[in-house]
Every structure is written in C-alpha cells, then in structure tokens.
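I'd like to ask some things about the structure below.
Shown here: the complex without one of its protein chains, the others still in place.
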Amino acid sequence: MKTVINEQNRRNFASKVESMLHDKLAKCYQCGKCSAGCPVNFEMDYTPNQIIKMTELGMEDRVLNSKTIWLCVSCNTCSTRCPKGFEVTGIMDVLREIAEKKGIASKTEREVQMFHEVFLDNVRSNGRIFELELVGKYKLKTRHLFRDMFLAPKMLEKGKLKMYGEKISNLNQIAKIFKDFE
Amino acid sequence: MARIGVFVCWCGSNIAGTVDVEKVREEAAKIPGVVSAVDYKYMCSDPGQNSLRNVIKEKNLTGVVLAACSPHMHENTFRKAAVKEGLNPYFVEIANIREQVSWVHEDKERATAKAVDLMKMMVEKVKRDRPIEDVRVPLNKKALVIGGGIAGIQAALDIANGGVEVILVEKEPSIGGRMIQLDETFPTLDCSSCIMTPKMVEANQHPNIKLYTYSEIEDVSGYIGNFKIKIRKKTKSVVEKDCTGCGECWNACPMHKNVKSEFNLNLSERTAIYVPFPQAVPLIPVLDRSVCLHYKKGGKCQKCLDACGPKCIDFSLQDEIIEETVGAIVASTGYDLMDTSMYGEYGYGKFKDVVSGLQFERLLSASGPTEGVIKRPSDGKTPQTIVFVQCVGSRDPEKGVPYCSKVCCMYTAKHAKLFAHKVHGSQSYVFYIDIRSTSKGYEEFVRGAMEQDGAVYLRGRVSKIYEDDGKLIVKGADTLSGNQVEIAADMVVLATGVLPKKGSDKLAQMLGISYDKYGFLTESHPKLRPAESSTAGIFLAGMAQGPRDIPESVVSGSAAASKILGLFSKSEYEVEGTIANVNEATCVACFYCQRVCAYSAISRKEIKDRSGKLIKVVANVNPGLCTGCGACVNACFSKSIDVKGFMDDQIYAEIKSLAV
Partner (left out) sequence: MKLAYYPGCSLKGTSFEYEVSLLKILEAMNIEVKEIPDWNCCGASAAHSINHNLSVALPARNLAIAEKDGFESVLAPCAACSNRLKNAAYELKNDDILKEKITDSLEMPYNSEMSINNMLEFLIGVVGKDKIKSMVTKPLAGLKVASYYGCLLVRPPKVMQFDDPENPVTMDELVALTGAEPVNYSFKTECCGAINSLSKPDVVMALTGNILYDIKKHGADLVVVACPLCHSNLDVRQKEIERKYDEKIGLPVLFITELLGLSFGIDPKNLAIDGHMVAADRVLKKIEGLTNQQ
C-alpha cells in the first residue's frame, strides 16, 4: 500500500483528533502493548497502534472506515497498560464520533454502529432503556430477526424480559440534553 | 587616568554577519578613556592575540575590553595574553556580542545597537576594576573513593598507581559491586569473575589503598583539598586481622537455609555469619545480627565461635567511626534495579519463573545458586523456551522511568546467546521496541544472537503474562507483522531498568553535589566536564551518573582518577579570585548570608582583642568553597558583602552607561 501524504490534510485530521482527545498523537512510540493486550484484536483489520499511526499520518478515510474502531469494546486494557499514558481507548471513541458525525456508515460493522444509534434513540424517547423495545427495534433494523430468539422464551419465563418500560417524568429535560449535545 | 583598549571580534561571519563591527569600533573610540579601538576577524587566533598584546604594550593600557564571544569560551585565552604584558588578568572584560547578540538576533541595526551597549557597559566596568589575586588552597594529597564497584575500583587503582593514597569505602561486605554478580559480559563474552577478581584482589593488596568494607560515609565537611570525612565501619563481629577466611564459622552456623542471599537476589539462602560469595574480597565474613540466634536467644548459640580456629569472632564488637582528611573525592555509588512487581500484568513476584535480568545472570553464573546450570526457580527444571521482555520499567513514564537504561538491549542479546550455548535445542524469543547497540562490536553481537544463536526477535511489548498448565503464557505483539502473538514459555526474563543506588541522593546532599530528579549525580557540564561534580574536588564515576555499561564505567573511573592526579600534581589549588569579601567593620552578624549560601562557604568568625576578649562576631568566607555566585551580596542587610570584580560601583556604572 502506498500513501501520498498531503501535509495540510494530515495536519487538519491529526489536530482535529488531538483536540477532541485532549492528548498528543506524538506521545505514542509504537511499542504495541495496546495491540498485545487487546481482547478483540483478532477481529480487527488494523491493530490499535496502527490506528494511532495512521491517524497521525492523516489517513482519514482508511481510519474512519476501519473495522477496528467499531470492534473496540472500550475495555480500557490498552490505556491502562500504555507506558506513555496515551488515551488509546479514547481515540477509538473520538474516531467513532467523527465517523458518526460525518455520516459514514460502516460497511462491515454497521450492526455495532446501529446498536449504539438505536440505544440512544431509546434513551431519547424514554429517558431509560426499555430492553424489549430496544431489542425489537434493533432486530428490525438489522433484519436479524431470529438471532438470539431462542433465548427469549426462557428469559421471559425467568422474568428477565419486562413487557412494559418505564419512562421518566421529565422527558423534556432529556430532549433538551439531546438537542444541546447532538 | 584610565587607558582602555577595545577589541571588536568578527568571529568570521558569526558576529560580523549580524553586527556592524566597524560601527561598534567607531562608537568605542568615542568613549572617554578609550585610547585604542580595533576590529579583527578572529581575535582568538595567534595574530589576534599578538595584536592585543602589541596594543597593551604600545599604548600602555590599564584595561582591555573584548567585544567577542562568551567569556566561557575565551576569557582565559585573553587573560593569559594580557598577563604576558604585565596586566592583572582581571583587567580583561568581555562583552558577549556573539551568544547574546549575533546568534539570537536578526535585525542588524538593532543588534548593532545592543552590541554597542554591551561594549559600553564593559568599558565602564573595566575602568573601575581593581587588581584581584587568585586564592591558593593547600591540598591534602589523599583521595576518597565511595563505592567499590568496577568504576570505583578502577578509579582507586589508577589514583593509587599514580602514587597517591586512596581510601576505598564499600557498603557491602565485599567489593566488586554489580559487575561481580554478572556471568559473562557483552560483547566479548569474557567471564566477569575472571576479569574482575584480579582487580578486586589488586585493590585489596595495593600499598596505597586502604579498604573499608561494610562501611558507610557518615559525614562530610570541608572543601576541595581539605575534606573531613567520617566513616562508619559497621562491625562484622569478627576480628579482621586474625580471620583467615577458612569458612568453619559459616559452615557451623545453624541459620543456613533461612536467610535469603542478597547477592543471589533471593535465589538462594545464606547463613547468619556469611561471605556474600566465595570470591569475596576481603574474604572475611560478617555476622548479620538481625538474624543471628546468638542475639535472638540471649547469647546461647555460639556455634560459629566454637568452630573458629583462631577464635576471632567477638559478639561484643561495636561499630567504629573513622575520621579521615582527603583532598578529593570520587562518588561511584552505582545502581539498583527497579522493583518490577509494579507490573501486575507481568506477575513478577507472583510467578516464580518470571525473573529479572540480574537474577538470570545469577542463574547463568558458575558461582551462582545453580552453579551455572540454567534451572527455573519453581521446580528446578531446565527451561527449553524463554521469553525475554525488554524495556521493563525503562521508557515507561507511567509505571517506571522515561529514560532508556542502555544496557538491557545488550545483556538480553547476551542472555539469548548464553541460553542457546548452554541448553542445546532451546529457543528464546525477545520482545523489543528498539534495539540500541551503538558501541564497538555491539550491533554485530546482537545480529549474532539472531543469526548464529537463533533468537527470534519480535518488535513489540508484552501486555500480560499468566500461568497455564505449568507454562507461562506470554501475550505480546509483533508490530512489524501487525499481529498479536502468544508464546508458551518455561521462563520469562524481564529486562529490568536501572535506578541510582538507593540512598545516593542522601549521600549527594552530604557531599553538597547536585543530582537529578531520579537521584543520578549530575555532571558539572554534561559534555565538557563529565567527570566533575558541581562541587570542586568531588568527581563522579560509573552508573551513579546514569545508565552505562562496563567499558564506559571503567573509562569514567579512570577519568575521575586522572582529574585527581592532575589536581594533586600541583602543590596548591588555585581558586579564581572573584569571590565574596566581607567588610568586617560593618557586618552586623545577622548571618542571612549563611542561610542563602548554597555552598556552605560562610562561617562565623570571632574577632578578639589582644587579651583574648571577644569583640564581635562576623561572617567569614571560605575561599575554597565560595564560587562567587553573589547570593550573599543580595541577602546582606548591611551591605557588607561584595564579590570581587563585581563591586557595587562597577554595576552602577554599567547601568548608568545605558542611560542616554
């Protein structure tokens, strides 16, 4: 793979990420400890340390379309062990947020992305999560109608799936939070 | 009447490129008292210096101003030239128009104006210069070396071979330091004991070296040429002159298998009365009273004394305080290893077969707990697969230190080689971030570990180590292939980073020398004065200064020694005369000066009349310690202190010259 570095684009992207991250990309010296301990590294297309370097080099398209940013489970193992105290988990959040704001729909991990979107919609309309509604809407959207369905009867029997959700009373305030910060 | 000469240097284009040197010369010529103003391409060159001397002679100058580079660079050069023409060296002043003007400014006009100002100030200063005589301090030609590792031993031997008496003080029961703990050494693989033991013996037997082991520095006072030292010689409970080192006592001690051996880094046990290792120098045991049954059980046990032929064990012996006076000191206190148990993810301290690099040295060493056969601590089996992890504690500002410990890349390559040589068919894996192998033969050595001895290098750090079915599972990354890797190992060796010896900061405070935030002793100048500490007469050597390997430690020991031999080659030590001077008539003895003096140079002086009656107490400056920094001048309420060469009237005149 060859990448021609456009200085202006590189700086724009790197500094945008840095300002959202409150951290410096140059801090990372590519020791790879993040990738060594990442529990989901085996599914990723780029290792976490590669994502950091690619961001520094301004490879915006590749980073924002990577599987990695959506596969990251935010377990914080990387940041906890990072010898430089770099916000490795944080950069994944930042890159997801940029992708989301740019309207980039992940080609490979759309289901992960969609789950976050449906989840927040559920919070927006109820103030709390109504699990049955969340799962239902998510299944409709992803069209995985029957995945995990075998769990449902037993969960119902055990009382784990409530048929009615609770709504908070001051939904206006939630609406305002979403309006102000979305 | 002042007759001043001003010499403006071009320094090639260094100054002349940014400063209009002719203009500076023209302005100088206009100042009253200036009888000669010249400019020249290189004032420091032979023709430059000759023209300086000629003008001094011809115009009968009373003072000289050089508008040139920093006084750090050539003040001495020009002073020497002036002295040859009979001028007091302190009648030479430098206006620094290079570092402070041409190198830091771009606008030629404004730079020239600043250069003129600086030159004018110096002209006013030199007009008011008084002759100053350098101070001479007598020298006690005896040296103290603190720390008997390779650097300290080298320094002691070099000084002693130069015909000077040396006192060598070592905290541990034996000299030899860290080097004697090592097995073979990179990049030549000579055995550490084989090359170290002869030096230890030589130091012990040298007629010019007095060796105090199991001893610590208790107090230091005085100054270059005249340091007063107190040494605490901890009691060994053994009458040293009678001891033959036969070993009957430690063989008889019932405390065997109970006390962890410090020398073997807890990989074996020692007795209560012990020598740390068989080749110890001196070969005299020490009795560790904190674990000895004699002291624990009210004097009942004396099995060592019963076994001792010459009956040289004495349970009642006490620590001794020894006082010495020396002219110079070498601080070579060495290093410690970081505590690796702070890496919870690596399980050091939890998993027996995760060891530090220095522990692995002991497992390799023929004098070690396994007699040189590599056996893992948990079950004594010989490992077939070892994973080496570099940069553990080093280059890790979060859990360890940000600096590189320098020796780990090389000793890890050595470990991999020795493992391959000792266990045929074995395999080592090395996790590294960067490989630093920058001395003679080092890169070839590391390549050899891979190409000849089959070590597999993976570029990345390890994230976690855990036990599974008797194996250590190492989870790491290889960033070059972009993969997460897992290796099942029999043993893991952590290349633990180095720290200055515990307590070296306290010693530095006692010596009055500076140290960095980690506790490493700092050089007077990192490049040009690497053997000198911040205090005159105290020199540095070895790892006490920062991470370095054996050859560098030896070089630094020799460097400190040569500095001391050079110092002692004169009968007296000359100190620059620009030191603080107390006006005893006006001093009110408040001693604020004493409180601000960073060099402990100010003491109380009693003035008595002829009958011995105390008239008054005043501050007194020790010329051997004073550096002329001027802190006391500022602190003095009664304006009773001046620094020679920087008198109040001179400073005021300099400032006044700027007023237009």
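Chains: A and B, in written order; residue numbering restarts at 1 for each.
The rule is simple: contacts are C-beta pairs under 8 Å (C-beta built on N, C-alpha and C of every residue); 3 or more make two chains touch, one makes a residue touch a chain.
This structure is a prediction, so every number in the text was calculated from the model and none was measured.
J.: Take the complete complex as the reference. Which residues in chain A touch the chain that isn't displayed?
T.: Residues of chain A in touch with the missing chain: 20, 39-40, 43, 71, 73-77, 79-80, 89, 93-94, 96-97, 100, 109, 111-117, 119-120, 123, 126-131, 135, 138, 142, 147-148, 151, 154-155, 158-162, 166, 168-170, 173-174, 176-178, 180-182.
J.: Across the whole complex, list the residues on chain B that are touched by the chain not included here.
T.: So the residues of chain B touching the missing chain come out as 343-345, 350, 466-468, 473.
The rule is simple: only the chains that are shown with their structure count from here on.
J.: Just how far, in Å, is the C-alpha centre of chain B from the one of chain A?
T.: It comes to 51 Å between the two C-alpha centres.
J.: In the complex formed with chain A, which residues of chain B make contact?
T.: 345, 391, 395-400, 433, 459-464, 475-479, 482-485
J.: Inside the complex, what are the residues of chain A that reach chain B?
T.: Contact set of chain A toward chain B: 29-38, 41-42, 46-47, 49-50, 77, 81-85.
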